[in-house]
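One chain of protein is taken out of this complex; the other chains stay put.
First chain written, first letter: the chains are A and B, and each begins at residue 1.
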Amino acid sequence: MTEESFEPKIVGFLCNWCSYAGADLAGTSRTKYKPNVRVIRVMCSGRVDPLFVLKAFEKGADGVLIAGCHPGDCHYMSGNYKTRRRMELMRRMLEQFGINPERLRLEWVSAAEGARFAHVVNDMTEKIRELGPSPINGGATDE
Amino acid sequence: MSKPKIAFYWAGSCGGCEVAVVDLGEKIYDVVDAFDIVFWPVAIDTKYDDIRNLEDGEIEVCFFNGCIRNEENEEIARLLRQKSKVMIAFGSCSHLGGIPGLGNLSSRDETLDYVYRKTPVSGNEGGTMPCTTCVKDGNTIDLPALRTEVSALNDVVDVDYYIPGCPPPLPVIEGAVAALMNGELPRKGAVLSTEKTVCDECDKEKRKKMVGKARRIYDDDVDPSRCLLEQGIPCMGPATRGGCEAACPSANMPCTGCMGPPPASQEQGSRMVTAITSLIGVENEREATAEEVAEALASLRDPVGFFYMYSLPTSFLKRRYNDE
Partner (left out) sequence: MSEIEINPITRLEGHGNIKIFTDDDGTLKQAYLQIPELRAFEKFCVGRQAEYMPQLTSRICGVCPVPHHLASIKTLDMAYNAPPTERATALRRIMHYGYMIEDHLLHFYYLGGPDLLLGPDTPVGKRNIIGIIETYGKEIASTIMEHRKYGQEMVRMLGGKAIHPAFGIPGGVSKGLTEEEREEVRSMAESCIEFAQTTLSIFHDKVMESDFFADALKSSEYELETYNLGTVNKDNQPEYYDGELRMTDTTGTQLARFVPFDYLEYIGEAVEEYSYMKFPFYRKLGWKGLVESPENGVYRVGPLGRYNASTSYSTPLANEEGKLLEKTLGRPCNMTLAYHWTRLTEVLNVSEMLRDLAESDILVEGELRNPVGEIQGRGVGSVEAARGTLIHDYVVDDDGLIKDVNLIVPTTHNAAAISLSIAKAARAELASGNTNVDQMNRVEVALRAYDPCFGCATH
């Protein structure tokens, strides 16, 4: 695959109460953003099992985005704090696996932040485009 | 009438699984009475050619321990699969890849280079390396190649059952052997041990309280009567299947996860991320910045090496990549 034709595949887990609503707002207010994120709605960012992240990479995702309510705003009180701890540890592990931790991104997006959601998606798409395809599954190996 | 045949083999193994079988002690008499052991290199002088000469499926059950590290391991795994009706992956190495599976954190070339050239060997100035074919004193000698990846048994052949542990605990082996002799084996693909976790079997006091950061087992004042994880000592108990009666915590040491993932989860590392981050983080989380959280979790110095100590080759990511 050549650099130009590479379209990053990003899996986005969006919490129902803030970030999914934010994405919705971006859509209804016709804010333009890249089509590279396949959105999966979850009830809370705290519902994202670290296994989902690994599974997404295993199935060929070039990046994984998790978006939840701002600290203090989680509908379930502390779900997003839990997510912050988990994803921090996941990023450290990805690094040990020789996978650029930038491929896993955690963002806080509220229901009112449609434009911010669009910005996050665009920015992440470009960063992953620069990184190139994920090395997992047929990508570059070290042999 | 001749007795049904069984075989024991070790691939990339430490031999501990073999000793665990020897440790059946007098119970081995029952096995010897009921079966004809046709292959068991640690104890019996049968050679590979004797196995090649058997009919396909002539062996009733093969207990296979050790990981698939080199081409010979793979070749013999295929041979024994062909000759056996039931193939059992015995022990963490064949079940999950085992501790040698940590070899997947570096490439084959890095590995060979380190072992033969970087360790302080003072007798190898010429940089000699083992070769898959060489000529020595005019004789041509072949040597099995290392595979580029370490694998568990089910990566190269079809496996019927798994007996977990490093090595499998005696009661687990006895249970499996009894099931086998009475023809009471469960569905294909089953892991022959309990459905509980190590934590379920561990009698340390649990308080469900969070700590600020991880500690090392040599840090002071660990209370041996309390859950180690709740005191900040990483312990794989919540992400590990039981059957060992929490052997390591009972010796005041953390579980390192040898029995593999518990029934409800597919791999140990992600399970452990969930478990450990529910106990280790920052104490005053609501005021903490992202950097402070990162710092607290950086106290886990080697998460991949610890969480996947026995199961890297069968984890979702399997090995180290090279993401430029």
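Odds and ends about this structure:
Just so it is clear, a residue touches a chain if its C-beta (ideal position, glycine included) is under 8 Å from a C-beta of that chain, and two chains touch if they have at least 3 such contacts.
Here the structure is a predicted model, which is why all the values come from computation and not from measurement.
Touched by the hidden chain within the whole complex are the displayed chains B.
Touching the missing chain, out of B:6, B:62, B:88 or B:146, is residue B:146. Only one of the listed residues, B:128, B:266 or B:289, touches the absent chain: B:128.
The chain omitted from view is touched by exactly one of B:148, B:250 or B:278, namely B:250. Think of the hidden chain as still there; on chain B it touches residues 10, 12-20, 22-23, 25-26, 29, 32, 37, 41-48, 67, 69-70, 72-73, 98-100, 102-103, 105-106, 110-112, 114-116, 119-124, 128-131, 134, 136-137, 139, 141, 143-144, 146, 166-167, 169, 216-218, 220, 244, 247-254, 256, 258, 301-302, 305-306, 309.
The rule we apply is simple: only the chains that are shown with their structure count from here on.
Distance between chain centres (mean CA atoms), chain A to chain B: 33 Å.
Interface residues of chain B, counted against chain A in their complex, comprise 105, 107-109, 148, 265-267, 269-271, 273-274, 276-278, 280-281, 285-286, 290, 293-294, 297-298, 300, 302-305, 307, 315-317, 319-324. In the complex of the two chains, the chain A residues touching chain B come out as 49-51, 53-55, 57-58, 71-72, 78, 81-82, 84-86, 88-90, 92-93, 96-100, 103, 131-132, 134-136, 139-143.
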